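Heads up, one of the protein chains got dropped from this complex, but the rest are sitting where they should.
Let's look at chain A:
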Amino acid sequence: MKYADEFRDPIAARAALDAIARVCDQIGATEENPVRIMEICGGHTHAIFRYGLDKLTHPGIEFIHGPGCPVCVLPMSRVDECVQLAEQPNVIFTTFGDAMRVPGTRKSLLQAKADGADIRMVYSPLDALELARRNPDKEVIFFGLGFETTTPSTALSIQQASREGLTNFTVFCNHITVPPPIKALLDDPYMKLDGFVGPGHVSMVIGTHPYDFIADDYGKPIVVAGFEPLDLLQSVLMVLEQIRDGKAVVQNQYARVVPEHGNPVSIAAIDDVYEQRPSFEWRGLGEIDHSGLRIRETYKAFDAEEKFGIGYATGTRSVQEPEGCECGAVMTGRMKPTQCPMFGKGCTPEMPLGALMVSSEGACAAYYQYGGARAVEAAE
């Protein structure tokens, strides 16, 4: 059991927990009939488990873990394409470390590296750019992965590569955007959600207006939140108060970092380099309209899909997820991680079967790490 004493400001945390309990009682939320709040961001999922917020808050709140972990929603077909790119001769394939262990149909990037492919973990696309400068006789491919927080970094790197006239640097673009999957989940008749805790660092880039449709069109409250446990508690309280007062608006609990209109330089770079794809495949959610980005014609020379004739450029898509893997059901809130038959047995953080067990921001990894043996026992 976790205690509020662990928090930076335990008095404020207890006050927030008490206020949450009061509002839950006012609106009649109970364990049997809970308020279902989705935290969109994988960083928030991690923080909720780390600090046991799901246990500390009133039992009338059920946290539904959203699709906001880019490694977790990466379909196997894209991992296969990474491996295919990396195994080409004369290629240095660069990636964030998180993506190394995501299983593909044949192998993960980690296995491909062990088999001899030149795959390097980098911290930043700037490292990939520097590798391209230092290795003019090699093709350096960067695995561009992530939501709007990460997208400006590859956009600015491509602009820089273009200014320098680099001809051996490309990006395999897998950037995705937060609003479309949220709309898809809200349109899902089986999904019952009462409100959202919005992502903090994504919003630092795009601002709060891209979420207006959640409040205006679907009548659901959303509160953009910071990453401290107290930020999360205050945001949950703000969602509950909106529900109690019959309101649905976008609120910004994290205004100290998130400007209403986002970061203009980052937004301009994204718009300059990228455009929406007609659709993009998400693990567990399938193809979602306008949910992914591709590199514009102007920057085609930096698009690995174009240069190497791979991915959406080829038309052959979609592979089956591994047998027994229920990442899709977990991702859409239909199943708790512990209800998956593979949880803690055929799928562990050391030997992941599904992507949700790979990243520390994945719901299954968080259940496993912080639920420990109890979570595995519960699954049996």
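Note that a residue touches a chain if its C-beta (ideal position, glycine included) is under 8 Å from a C-beta of that chain, and two chains touch if they have at least 3 such contacts; residues count from 1.
By definition in this document, contacts and distances are computed from a predicted model.
The protein name that UniProt records for the chain not on display, among "Sulfurtransferase complex subunit TusB", "TIGR03943 family protein", "Glycerol-3-phosphate ABC transporter, permease protein UgpA" or "Hydrogenase maturation factor HypC", is "Hydrogenase maturation factor HypC". Per the touch definition above, the residue from A:Gly43, A:Gly60, A:Pro75 or A:Gly371 contacting the chain not shown is A:Gly43. The missing chain, though absent from the display, is touched by one residue of A:Pro125, A:Gly195, A:Pro210 or A:Pro352; that residue is A:Pro125. Shown as candidates are A:Asp98, A:Glu139 or A:Asp194; the residue that touches the absent chain is A:Asp98. Residues of chain A that touch the chain left out of view are 8, 41-43, 46-47, 50-51, 68-71, 94, 96-98, 120-127, 130-131, 134, 145-147, 149-150, 152-153, 156, 160, 199, 201-202, 204-205, 226-229, 256-257, 263, 265-266, 269, 359-361.
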